[in-house]
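What follows is a structure written as structure tokens; I'll ask about it next.
On to subunit A.
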Amino acid sequence: MKGLFFSGLLALLSTPFATASTPHEDVLQLAASGNGLIKLNAQTYELLTSPKRTWSASIQFTAMDAKRKCAPCAQFDPQWKAVAKSWRGVPVKQRDEHFFATVDFDDAPTIFQKLGLASAPIVFNYPAAAGERKPASGKTGPIKYDFGDGFDAGPLAEVISKFTPIPVPYKEPIDWTKASLAIVAIPAVLLLLRYLGPVVQNRWVWAVGTILTSLVMTSGYMFVRIRAAPWNGGGGNWIAAGHQNQYGQEVQVIAFIYGLLSFSFLMLIMVVPYQKSPSRQRIQIYLWTGVIMIMYSVLVSIFRVKNRGYPFKLWL
Partner candidate 1 sequence: MSPSSWRTLPFLLLVSVTSVFASSKSFENTAIVRTAELGGSVVHVTTTYAIKALDDGQKTYTVALGRAEREKTSFIEAKVKGSKEPLKIKERALDTSKDYHLVDITLPKALSTDKTLNLVLETVQTHATWPSPATAAQNEDQSLKYQTNLLILSPYKTSVQRTKVKTLSPRIISYTTPENAKDLTDKDVVTKSGATVTYGPYDNLPSSTNKEFIEKYQQSILIHYHHEQPVLEVLNLQRSVEVSHWGANINTEDKIDLYNAGPKLKGHFSRLQHQSQKYFNKLSAHVLPALTLHLPAGLSNPYYYDLIGNVSTSNIRIAPSVPKNKQGTQFSVLEIRPRYPLLGGWNYTFTLGWDLPLGDVASYDKSAGKYTVEVPIMTPLLGAVVNNAELSVVLPEGASNIEILEPFPALAKRTDIHKTYLDTTGRPRLTFIYKNLTVKHAESIYVSYKLSWVAHLKKPVAVSTAILGLFTLGMFVRRINLSLTPTRKV
Partner candidate 2 sequence: MSTAYAVPTDLPPSTVKNAASLLRIVALSLISGAAIASRLFAVINFESIIHEFDPWFNYRATRVLAAKGFYEFWNWFDPTAWYPLGRVVGGTVYPGLMATSGVIYNILHAINLPVDIRNICVLLAPGFSALTAWSTYMFTKEMKDPSAGLLAAAFIGIAPGYISRSVAGSYDNEAIAIFLLMFTFYCWIKALKQGSALFGTIAAVFYFYMVAAWGGYVFITNMIPLHALVLVLMGRFSDRLYVAYSSWYAIGTLASMQVPFVGFQPVSTSEHMGALGVFGLLQIVAFGQLVRSHVSSQQFQKLLQVSVVVIGLLGAFAFAFLTYNGKIAPWTGRFYSLWDTGYAKKYIPIIASVSEHQPTAWPSFFMDLQFLIFAFPAGVILCFRELRDEHLFVIIYAVMASYFAGVMVRLMLTLTPVVCVASAIALSNLLDTYIDPTEPTPVEDDTKSESEASTVGTNGSNAPAAQAPSGKKIKKAAAAVNVSGSALSDFVAATKATESGSKVKKGIFGLDVRAVVVFNTIGLLAFFVLHCTWTTAMAYSSPSVVLASSGPDGSQHIIDDFREAYYWLRQNTAEDAVVMSWWDYGYQIAGMADRPTLVDNNTWNNTHIATVGKAMSSSEENAYPILRKHDVEYILVIFGGLIGYSGDDINKFLWMVRIAQGVWPDEIQESNYFTNTGEYRVDDRASKTMKESLMYKMSYYRFADLFGGGQGTDRVRQQSLPKVGPTLDYLDEAFTSENWIVRIYQVKKEDPLGRDLKSANAFSEGKKRKRGKPTSRRRALVQ
């Protein structure tokens, strides 16, 4: 807070002599006006990334404008802001050595062209190009941040800390809603147990739970989750090409088919024999056998789509 005040003051002071001010002061001023997160345009970008910079900087290239339809940008922006915000908390001396900035495509498309950026969001870290913080390796070019770990703020802060004088003091914000929910939930569950005792003790509740779990798992749910696979391919195709790949929608379809098939097995085993009347029983048997045949051939045909080389096919 104090730091903020100070920088504000500094900005105030520097305004009159803006002409005579050093680049660093200008940047400080920008930072102050941007409240720790500089919003860059073409000129200020040049200023911030000037080859004689004694400071380091982390710049986010994004396209927040709605018409750009950049979902990841929107997804990443808050994380970025959070990290930048956490930087404001550090002592002035170190804080003024590193700056966070954002370039929006609509503000300065030229920069994007200059850097040959075709996608967003992108984060470049500019190490200091002069002064004592110039890296020993002498590499002063921008270093791209690898989004391999997703858009989370945590890893981002870690990486940026490599360029800042002191590590970015970023802390995962405690999710109060979750926490409070948990606090409420535990007694609630205990309470429920008192009344739902019979439900909890009913084996068929558990049975259904078990089956649903294993069905979902065996139809590739974890794959979709870990690989963050899209819901579907768009344009109505919901089957991902390739044997080692799948869309979210496939999970449901396959799980349903599996479920239906095993359900009809169960009908044949557990229900049909208890039918009193031969005619009804006969119909049911034919029905469920038919279901098995049809669903199975559907399943195989879907599998043939996934695995081109598969030689077998049932009726379909």
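FYI, a residue touches a chain if its C-beta (ideal position, glycine included) is under 8 Å from a C-beta of that chain, and two chains touch if they have at least 3 such contacts; residues count from 1.
A word on the picks: all candidates are chains of the complex that A comes from, given by their letters.
Because the structure is predicted, anything quoted here is derived from the model rather than measured.
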item: Direct contact with subunit A in this complex, candidates 1 or 2; value: 2
item: Subunit A residues touching candidate 2 - in the complex, by the definition given at the top; value: 116, 118-119, 135, 137, 139, 143-144, 146, 148-150, 155, 159, 162, 203-204, 206-207, 210-211, 213-215, 217-223, 225-227, 243-246, 250-251, 254, 257-259, 261-263, 265-287, 289, 292-293, 296, 299, 303, 306-307, 309, 311-312, 314
